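Read the structure below first, then the notes.
A single protein chain has been omitted; all remaining protein chains appear in their positions.
Note that the chains are named A, B, C, D, E, F and G in the order they appear, and that numbering of residues resets to 1 at the start of each chain.
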Amino acid sequence: MSIEELLERYTRRDKLPHIWCPGCGNGIIMGAVIRALDQAGVDQKKTVIVSGIGCSSRAPGYMKFDTLHTTHGRALAYATGVKLARPELKVVVLTGDGDCAAIGGNHLIHAARRNIDLTVVVFNNDIYGMTGGQYSPLTPQGSYATTAPYGTVDRNFDLCELVKAAGGTYVARGTTYHTRMLIDLISAGLGHKGFSFIEVVSQCPMYYGRKNKLASAVAMLEWQKEHAVPVKAAAKLTPEQLKGKFVIGELHREEAPEYTEVYAEVVARARGEEK
Amino acid sequence: MSIEELLERYTRRDKLPHIWCPGCGNGIIMGAVIRALDQAGVDQKKTVIVSGIGCSSRAPGYMKFDTLHTTHGRALAYATGVKLARPELKVVVLTGDGDCAAIGGNHLIHAARRNIDLTVVVFNNDIYGMTGGQYSPLTPQGSYATTAPYGTVDRNFDLCELVKAAGGTYVARGTTYHTRMLIDLISAGLGHKGFSFIEVVSQCPMYYGRKNKLASAVAMLEWQKEHAVPVKAAAKLTPEQLKGKFVIGELHREEAPEYTEVYAEVVARARGEEK
Amino acid sequence: MEKAPGVITVNEKWCKGCGICIAFCPAKVFTAREDGKPVVTNPDACTRCGLCELRCPDFAISLGGKSHGE
Amino acid sequence: MEKAPGVITVNEKWCKGCGICIAFCPAKVFTAREDGKPVVTNPDACTRCGLCELRCPDFAISLGGKSHGE
Amino acid sequence: MANDRRAQLLSGNEACVRGALAAGVRFFAGYPITPSTEIAEGLAAALPKVGGTFIQMEDEIASMGAVIGASLAGVKAMTATSGPGFSLKQENIGFAAMAEVPCVIVDVQRYGPSTGLPTSPAQGDIMQARWGTHGDHPIIALMPASVRETFDLTVEAFNLAEELRTPVILLLDEIVGHMRERVELPPDESVHVVNRTKPVEDPETFQPYKPGPNLVPPMPAFGDGYHFHVTGLAHDESGFPTGRGQDADRLVRRLHAKIQNRKPPVARAEEWQLEDAEIVVVAAGSVARSARAAVREARVRGIKAGLLRPITAWPFPENEVREAARRAAAMIVPELNLGQIVREVERVSGGETKIVPLNRIDAELITPAEILERIQEVAAHVD
Amino acid sequence: MANDRRAQLLSGNEACVRGALAAGVRFFAGYPITPSTEIAEGLAAALPKVGGTFIQMEDEIASMGAVIGASLAGVKAMTATSGPGFSLKQENIGFAAMAEVPCVIVDVQRYGPSTGLPTSPAQGDIMQARWGTHGDHPIIALMPASVRETFDLTVEAFNLAEELRTPVILLLDEIVGHMRERVELPPDESVHVVNRTKPVEDPETFQPYKPGPNLVPPMPAFGDGYHFHVTGLAHDESGFPTGRGQDADRLVRRLHAKIQNRKPPVARAEEWQLEDAEIVVVAAGSVARSARAAVREARVRGIKAGLLRPITAWPFPENEVREAARRAAAMIVPELNLGQIVREVERVSGGETKIVPLNRIDAELITPAEILERIQEVAAHVD
Amino acid sequence: MSTTEVRLSGFGGQGLITAGIILAEAAILDGKNAVQSQSYGPEARGGASKAEVIISDGDIEYPKVGDADVFLAMSQAACDKYAKALRPSGVLIVDTDHVKNVPAFSGKTYSVPITKIAVRETGKELVANIVALGVLVGLTGLVSREALETAVLDRVPPKTKDLNKQALAAGFAAAEEILGKEGE
Partner (left out) sequence: MSTTEVRLSGFGGQGLITAGIILAEAAILDGKNAVQSQSYGPEARGGASKAEVIISDGDIEYPKVGDADVFLAMSQAACDKYAKALRPSGVLIVDTDHVKNVPAFSGKTYSVPITKIAVRETGKELVANIVALGVLVGLTGLVSREALETAVLDRVPPKTKDLNKQALAAGFAAAEEILGKEGE
């Protein structure tokens, strides 16, 4: 599909151009999500996009689906309600690193634990964009932020590890630089039955970049290119060689009973129906 | 130290006997914590015990320390404030599986991420005791509870895995049956610099037991005895052999910079002091 | 509650009769009363392993004497 | 925005001049204007890899024509 | 009348479950907390039987979020909690008000502040029900005084929520929630049930926040093909944020007006022996039971007492109270708190009558005798 | 006066940071949210320099919890937030009230409900500040109208918190928080600072919740060797829960009384041109600035107008308002909400005067001209 | 309008809450009004337990029992605590197995070995609450015996119906025996 057709079909064109800063990764990820939805062949009428609060969480407003812009950190809780009430809907959650991993961390691990069929795409720009550059739980330790004028003290999560340990059954990491791979990863997540999670390493040139000597979006994508190691290549490297790098690709996949399906069995049991 | 001396020194004797039901594991764990504090030689005057809300979270009320019984799920947040304000204090958190892993799950993973020097003991009785037997995120899937009359749909966390993935640097699991090992595990946690976490598999005969055909505390301890596999023994078993069992002992330990120590460096830097 | 060093005592006021001490004493030192509370019926078998003390949820058993098994 | 199939067009209203397309075009098809926005100065080099379209954060580049690289 | 099988013994919490089912609830998300837990437990058993969904979420915030999500997906949804959980739900209740998502929130009030006395009665959350979330949000809160009324007002809570697209709070107190009493429930078929109005417009031209004649916008469900946007940001009729103050003004004023202007009025009170009453007792929830007994006894003793019982805590039955204040020599306001309803009585009565608070916060229900005593004291000074 | 180096240009949020430092703050835990974030950012830079601690927690609930923990550990502690975060903090604010933990919570009000207009001004959280948490909790809330007053009231917030062992809310609005104006700040040494009273009793006999002469119990810090217990359950003087209603009653009444009975009164208002005022404008925060300009202009035009500016939103300056109501022909209450302060004015004025609300919720500050116009309208009807 | 206030108290696990519910349900079956309430809280688990029932021909407004007309005490602690809250003309029923000191009292006092009867007649201490109901209704005639039996059988698990029937009969029998003796 040409970009024109994609925009026509999947976006609310009258809302564009979007509010994001020049070079912001949000647009790239939103483009990738749209292409992945197209690639995975989801039914647009039966797809709901849910987000929290943040620059990234504004994405659903540009997307021609049923869209739900919730409260900060709570996208997964709302999405759980949507999915449980109508399991036939495809529910996609777009969220920022702060939204998802700071205030929303509990909903993240519990949704993963339940293995409920949601596809979560985290716009990880390592910073709080919307509020002007405070550190997030994914900000690399030692980085600068408006609330960390002496460098962050906090260690950062490996969010993919966390989601895996919590019970997520599809876990992947992509970047805005590796855009084609990103589309494939999201598309695979959409195809997976159960809780699928894609962390996207992205860029906020406005705040993270400025504070941390990454002068432009271009510099930040260069950084991604240099530090991302595909999962296959990573397998061949020692921990020392991987130090300071991060792994991209599909990191974990397992088959497990999905929440709404197990719940359907409960309903059958309660009604005394055979299953 | 004899039990009499232990009680005299470390408990508020006038508050005993405690309110817990016959055979409840809470008393066993509280006894183990007291013995571990003694064994680890902590300074009683400089030790603060913090809890949330639940049957288990009543434990600090019986302990002769500075004690803080907070709101449901928030013990770790309060404890973080105590520790940051006075890093010289030893801060121990006693919490239930619901308190810690349901409503308190976010504080758990973030405290672990920060590697702040707290020792957390989870009284895991697989159920909400205080409110009368609802399921928790640690209730094994398929169990019965007052809110799961058809058996639970939710998968349960492996909480130790989760804490490890979040960044905890000492992670262990014990049981109320293996009481001596439990004391050693807690004592080791108290000695560890950084975030230490001990999950204790315990029993609520009143609710979990009754609902799930474990008729008595004795039957529940028998179950523990039969299903717990020490970490060394587990290493020799295949995943199939481990199915339905759980591993006890020290599961993870690593050395990493502790939060208040790193923060002290920030202070030094901000004041332009040498470090 | 009377207590002499080295003598097993049960604090009846605190004991709730859960039966843990009785069931898991390796030396079978206790027997259950009608109300489930333990009676020390076999004191000589006691190896002073201390498990009953450690496992009693109600701090109701004392082996008497000093630290044991620590 | 004029567009013909197979012709690279830049939507100037949407483009914010971030420079990503210019920097990462493998064929160096673009050059930057004064305001940072891309000008197609080397259209013949274009391999139709589609990366500029995929990476433009502002949906401002169109390669024209149908699906590419998919 | 022996073996009367239509009558049964039910608690308020159980009646709430029955009312919700009669109203057509199909989704419950909650988190256990005394004294509300029986509502969750009842629905955990009942919902699967009607093909609905019960979920115990990780906390109250998530529960409230899930309820909103489910409602947007087209089903009638509710949650139940008590004080501490009610505090936690507030942010998302504000979202439901702003985005106009029908839902029912039950708060079975217990003794506070903080953990307080978790199993003891109080009426300390009345003001919180109105003002608990930030910003100028509208709210409806209903306060039943009996088990049967709990059934009825649960149904009404759903009906108002669906009709007006707004969160509705059912404000029980521990006594009403836990006491069991004899009730006869109507057969489900005879219960009046309101369902939300769905849009008829074409999805292409549909404006999801364009109000209907009653100021309420028709509401599609997710998956109906409308591709609409829902946000807690101030938005215009299209549902999208504009950042413009005038749009926000129009929206927030409408949110209040749809409740304020509704016909018949949402605000409502029960009046008993009020026609000639010189002393009016204003009491709600469990306390109204004692008040009624006291008023009856006062009448026996020749005192012209009457009862005004707010059924809606919010909107507060201002007209009824104002009217009664105009006629009464005094109003006695017994409450299980340090004075919440009395503030509204003071506010709307405009100095027309003497107002006497009667507060008890020792975890016991105010007795008829206490109220009677106060009535007698006041009566002694009235003439 | 050229090169006047004592004077400087500061925003309200910056002045809050300076005030906190002057008052001796040593701990801040928060979570970013517009329009309060500059307070966190300022303290992130400043606290390490004085050996204090700044932490950005995972959310507002955790921030409030950490603040309480830090305060119990003996340091002066605060947090800052706006509407949505204020809603989330409510449960733990109730804990601080119940367990008597001194702390300061800044709420820089923004346009609500829900996400609303995140960067636009409003005064929609005034009632929430009083009633946001469940149960009958006491609270103090201060509402500065200028940058200098923000400094002063931040200091006072800490002083009251420490003196009375209670959470104190500093209720800014976006305009006061963000506007920069000329201020001269006093040197830190000259700022009056109150520190909590420590116990002198022997730890063995110490009763941590036994009130002192001002009804406030002396407060040890964790680590001081007192081995005391702190809980959000209702408790007796020993600090332990008893489950007894009488103990709860005694506790909760004292919590209110210590604030209500304090000498001089906590409740306070600024009165300007009030002596002979026939028309009184009651306004707080940024709106009071417009009100003052309007009153001045009205006087120029020969109308006897006056300004009554609540400095404490809570306790509400009831006596001052009641007194003014008795003398005034009318009271005009301009607010950036749909009517919150006006409810209190209505409540306490007991029908003594005509009350005219003036509300704006289109994200703009009410102008002096609007208030003047209302004054003139009212004046035309007064005689 | 006749109203009777009943208080049942003992310790947790004796089933007195259930007994209270059954009593109220029996009253409803008899066409009367009934309200039941109980004490909640940690003490309900293991510690003290209390159920209150008001039975009336008319409306029941205040739902709490003040001074009771009938008080069943199944523990010494409960007896000590609530004996004072009994109308002078009321009825006190104590389980002699748990209440050793029976307070002096102006109304009627019946001392019945309720728990012992349960064990003796059914082999199960568990059904002492049902025995107690039989005794209470047998002595006071508060509700009809038929309604009580129906209410008991409606509440208890199907498998235990016979057991509970036995227990109830034993209670009625004990009451008759006492009344018979009184008649002597």
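One rule holds for everything that comes next: a contact is a pair of C-beta atoms (placed from the backbone, for glycine too) under 8 Å apart; a residue touches a chain by one contact, two chains touch by 3 or more.
Quantities reported herein were computed from a predicted structural model and do not represent experimental measurements.
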| item | value |
| --- | --- |
| Residue of F:36, F:71, F:133 or F:286 touching the missing chain in the full complex | F:286 |
| Full-complex contact with the absent chain, from F:35, F:317 or F:357 | F:35 |
| Touching residue (missing chain; options F:179, F:194, F:329 or F:382) | F:179 |
| Sole contact to the chain not displayed, among E:203, E:243, E:265 or E:351 | E:243 |
| Residue numbers in subunit F that touch the chain omitted from display | 1-4, 7-9, 34-35, 118-120, 174-175, 178-182, 286, 289-290, 292-293, 296, 365, 367-368 |
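Keep this in mind: only the chains that are shown with their structure count from here on.
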Omitting subunit A while every other chain stays put - resulting connected groups: B, C, E, F, G | D
| item | value |
| --- | --- |
| Touching both subunit D and subunit G (chains) | none |
| Chain whose mean Cα position lies farthest from subunit E | D |
| Separation of subunit C from subunit D, taking each centre as the mean of its C-alpha atoms, in whole Å | 82 |
| Rounded Å distance, subunit E centre to subunit F centre (Cα mean) | 30 |
| Multi-chain contact sites of subunit A, meaning residues that touch two or more partners | 71, 102-103, 105-106, 110, 137, 150, 154, 263, 266, 269-270 |
| Shared interface positions of subunit C, touching two or more other chains | 16 |
